[in-house]
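Below: the structure, in structure tokens.
Apart from one protein chain that is not included, each protein chain of the complex appears where it belongs.
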Amino acid sequence: MIVKEFRELVRDRRTVAMLIAMPLLLLVIFGYAANFYVSSVRAAVVGPQASRAAALLPSYFDVTLTDRSGDEAYAETLLRDSKVDVAFVTGRTPVLALVNGSNLFAAQSTVAALNKAGREVTTQVLFNPRLKTSWVMVPAIIGLILTFIGTIITSIGLVREREAGTLEQLAVMPIRPSQVILGKIAPYFLVAALDMVIVTVLGIALFGVPFRGNPFAFALGAGMFLFVVLGIGVFISTVSQTAGQAIQTAFFFLLPQILLSGMIFPLAAMAAGVRWIGYLLPLTYFTMISQGIMLRGAPITALWLPFVVLAGIAVVVFTGATLRFRRDLAPGNPASPPREQQTAAEAVNTA
Amino acid sequence: MTGVLLHAEHVTRRFGRFKAVDDVSMQVQPGEVVGLLGANGAGKTTLIRMLLGLIAATSGRVELLGGPPDRQRRRRLGYVPQGLGLYGDLTVRENLTFSARAYGAAEPLLPSALTRYAGVLIRDVPLGAQRQVAFLAALAHSPDVLVLDEPTSGVDVLAGASLWDTIRAQAEHGAGILVTTHYMQEAQQCDRLLLMADGRLVAEGSEADIVGSTTAVAVRTDNWARAFAALDRAGAPVMLEGRAIRVANTDPAELAEVLKAAGIEASLQKVPATIEERMLILARGAKAS
Partner (left out) sequence: MNYSVRSATVRFGSTLALDDVTVEVPAGSVVAVVGGDGAGKSTLLRALAGEVRLESGTVEAPPRQRLGYLPASSGSWAALTVTQNIDFVAGIYGLAGDELTARRAELLDRASLTPAAGRLAAQLSGGMRRKLGFVMAIVHRPSLLILDEPSTGVDPVSRIDLWRLVSEAAASGTAVLMSTTYLDEAERAAHLVVLDSGRVLVQGSYDQVRAGFPGVVTQTSEPVREEWAWRRGRLRHEYWPGADPPPGATLAEPDLQDILIALSLARRHMVPS
């Protein structure tokens, strides 16, 4: 009995991958990525004494911008557009330090550092004045939910067709593959969109999370992200034979995104060797968009990078996934010989 | 070896108020192949499960190898269910090893026809070969009784004949075999038949005994398509037989009238029914009552 189970386990490649690869992955991630301590933040210094103040700042503050003519409003814009994480406004006493509250851990470290400066600096945290975790998490969780629905739920729904053997029938009917794909994805798109609205509204109602930006921009970003994850879901369904396999594969896509997209551990704090993985993940970019719009009210122009990246990923993933799906559906492709009587005898279950 | 192998005496099994098996008595002797026929829901599966000791009878007596069907006695039983009971993600050889060890028997040798599949995963092997492997697994411990559920369903004639060779060989060695089947060709391979309907044993014996007095009418005509349509419209249970037509359980005179009214020339002949036609009539009768 033991021998048999071992043999079956070894044959189940996906489970083996999970048993071996997953612990290794977790170890690597926690080793290199899990870090709440931010070692330096991007800073801007504006106002008449900009250059002098910049020289005085400790190395923790990486001054990337100085502008003698800038004022408080300008500093706020810099933070809103996430060009820097802290902006110092000189030309007044005490000097005003504006901190980006939507970047939680950076903000916490910065505030701690600034408190040591005593009465020379007044600190004001923008966007998330009380540095509440929930305010930062809710925009990220919206993305997580979309990812969950898009990958796991969609792939299961599509694999069901393959499991039942009815894909063959669709292939012979007078419908085009694109119609089948659209018809299959539409319900998940609608459900995911509805879910997103519910979570957003609840997040705002329960936790007081603000929504300062343009709802249309938010919807656009969410829509594009949804396309990406749905495309991943379709792709997973083309490489899985059963719902169980689909779930396992979707899990592989989901776990790295939870850990490495900046949702839990800040990207800036990750070792560079692991951080680049975060930059490949779609959820990273959606979180930039959702946090930017909800907390900072950032305009699309400031968020052009994540939008463009998401659009690019969406096109690539969706095209690849639908091409693979079409291959399964489109007749005229001797991709695999039929398992003749086997399917007939298996499928027909006498009561 | 003497003694009745499988024995059921006035066995009834209820599920709530529903009688899945109703007062059935039967037996299987050493050296004989008994075929169990019946439509879905006739009670075949429930009867077998009682004979195997998987469920208890509500009333009546069930005996396997002279006593109640317990684990000890089941060691001398070989069972091949319809799903074959093989592990799809193990190879042929691995499946056989597992079964042999489970029964404490020596591992069976693969016949020449199957040696090329020894290291192949069961699910990648054609159905006929799969069934042969399932047989081998069930026979490895030289059972005295074999219970086979639809042994050649979906398998081609040559492979089916070879499976029946194996079954017959076992019978000749003294084993008793109970086979369920929907395949009439297979029913003809059995020594004795049992027909169940609605939980009861309706007929028993040879093919002629099963058919009983049910007859059919064979209609020969040039204009078969129109004849078919006319008879069908009149509500007769018509079937195609090549280019001839068969109508089960009807009086030729009635059909002749229908055909004459439609202006079709035909010759009608009363012939004995087939087993399936008997089952069809039984099913219709059950629906009507």
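The chains carry the letters A and B, assigned in the order they are written, with residues numbered from 1 in each.
Here is the rule we use: a residue touches a chain if its C-beta (ideal position, glycine included) is under 8 Å from a C-beta of that chain, and two chains touch if they have at least 3 such contacts.
Keep in mind that what you see is a predicted model, and the values were worked out from it rather than measured.
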Of B:Y79, B:Y103, B:F135 or B:F228, which residue touches the hidden chain?
B:F228
Residue among B:V11, B:V28, B:A129 or B:V217 that touches the chain left out of view
B:A129
Of the residues B:D156, B:D209 or B:D251, which one touches the chain left out of the display?
B:D156
Pick from B:D89, B:E204 or B:E276: which residue touches the chain that isn't shown?
B:E276
Logged for chain B, residues touching the omitted partner chain are 37, 39-41, 126-129, 150, 153-159, 161-162, 164-165, 168, 182-185, 188-189, 191, 224-225, 228-229, 232, 237-243, 274-277, 279-280, 283
Those residues of chain A that touch the unshown chain are 164-166, 168-169, 171-175, 331-334, 336-338, 340-341, 343-345, 347-351
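We adopt the following convention: only the chains that are shown with their structure count from here on.
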Chain centre separation in whole Å, for chain B relative to chain A (CA means):
58
Which stretch or stretches of chain B touch chain A in the complex?
40-41, 82, 87, 89-90, 94, 97-98, 102, 121, 123, 126-128, 130, 153-155, 182
The chain A residues in contact with chain B across the complex are 1, 3-4, 7-8, 11-12, 340-342, 344-345, 350-351
